[in-house]
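As you look at this complex, bear in mind that one protein chain is not there, while each of the others sits in place.
Showing chain A:
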Amino acid sequence: MSSSNPITEVSPADAPERGAAGAAFGWALLASELVVLFRRRRTIAMLLALALIPILIAVAVRLSSNEVSAGQGPPFLDRITQNGLFVGITALVVAIPLFLPLTIGVAAGDTIAGEAGLGTLRYLLVAPAGRVRLLLVKFAGAAAFCLVATLTVVITGAIIGAILFPIGPVTLLSGDTISVADSVGRSLLIALYVTVSLLGLSAIGLFISTLTTVPVGAMAATIVVAVTAQILDALPQLAWLHPWLFSHYWLGFADILRQPILWDSFSDNALLQGGYILVFGALAYGRFATKDILS
């Protein structure tokens, strides 16, 4: 511990000027959040697990001798042998009910509770990160994870599909045929749709994460919420509730596979997810803005 002077580029007396520069959001924290999130071994492991889904599907279909007939197994499964481009989409359909919510639950549940559990939350806040800014950065991190997770499934699917199956123009649900390039665009659009679908759950996870200092608890609770919503969505007696469930449009991306694209489900879904983000974002803010940080 030498007694040398600290770097005097910014002296404490500059604080008012630093205050004037306060308009800046300070994007470095968001960059740091993304780096910490995606360099973390747990995140990488979850993405690898997601990447395994299309690989398993493609290999299983390739190795099985008997033809998959239409209507058997998950949607689009029967088309994989004709066109490898369907592997990614089939894998998404498989991953949406459980695997994706599982990983989103881990990422979103960890946001605040993870920092609280480590004790780093108090050091972020005395830095000062700003409570609202930290919530925004954490939600942005969770949203980035949704996008990367979805893209992982779609892109791995496209690659393994191209390796194991023929690639060609894709016949859509509407009967039209689109080019390979166009179908890649559609796959990415579906990935975007699924990412947006998961933002409501991310906001719920963020809110739950502000309630506890035990990250595992917040993760589990978020996953339970995701599963419960889907169970409710399956009960015909609760039909009135269905349009309000954040999971209601999760599998509704078939419209993107029509020619021309039907945007209704996309916008309905985006509106619903936006509502969830607003409500649970406000709840998270209400909880976190004045919460005593005692961990």
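Assume a contact is a pair of C-beta atoms (placed from the backbone, for glycine too) under 8 Å apart; a residue touches a chain by one contact, two chains touch by 3 or more; residues count from 1.
The rule we apply is simple: contacts and distances are computed from a predicted model.
A.B. asks: Just by its UniProt name, which of "Serine/threonine-protein kinase RsbT", "Fe-S cluster assembly ATPase SufC", "ATP-binding cassette domain-containing protein" or "Bifunctional protein PyrR" is the chain not shown in this complex?
C.D. replies: Of the names offered in "Serine/threonine-protein kinase RsbT", "Fe-S cluster assembly ATPase SufC", "ATP-binding cassette domain-containing protein" or "Bifunctional protein PyrR", the one UniProt assigns to the missing chain is "ATP-binding cassette domain-containing protein".
A.B. asks: Could you tell me which of A:P75, A:P97, A:G130 or A:G217 touches the chain that is not displayed?
C.D. replies: Considering all chains, including the one not shown, the answer is A:G130.
A.B. asks: Which residue from A:A140, A:L232 or A:I293 sits in contact with the chain not drawn here?
C.D. replies: The one listed residue touching the chain not shown is A:I293.
A.B. asks: Touching the absent chain: which residues on chain A qualify?
C.D. replies: Counting only chain A, the missing chain is touched by 1-12, 15, 18-19, 21-22, 24-26, 28-29, 31-32, 36, 40-41, 118-120, 122-130, 133-134, 290, 292-294.
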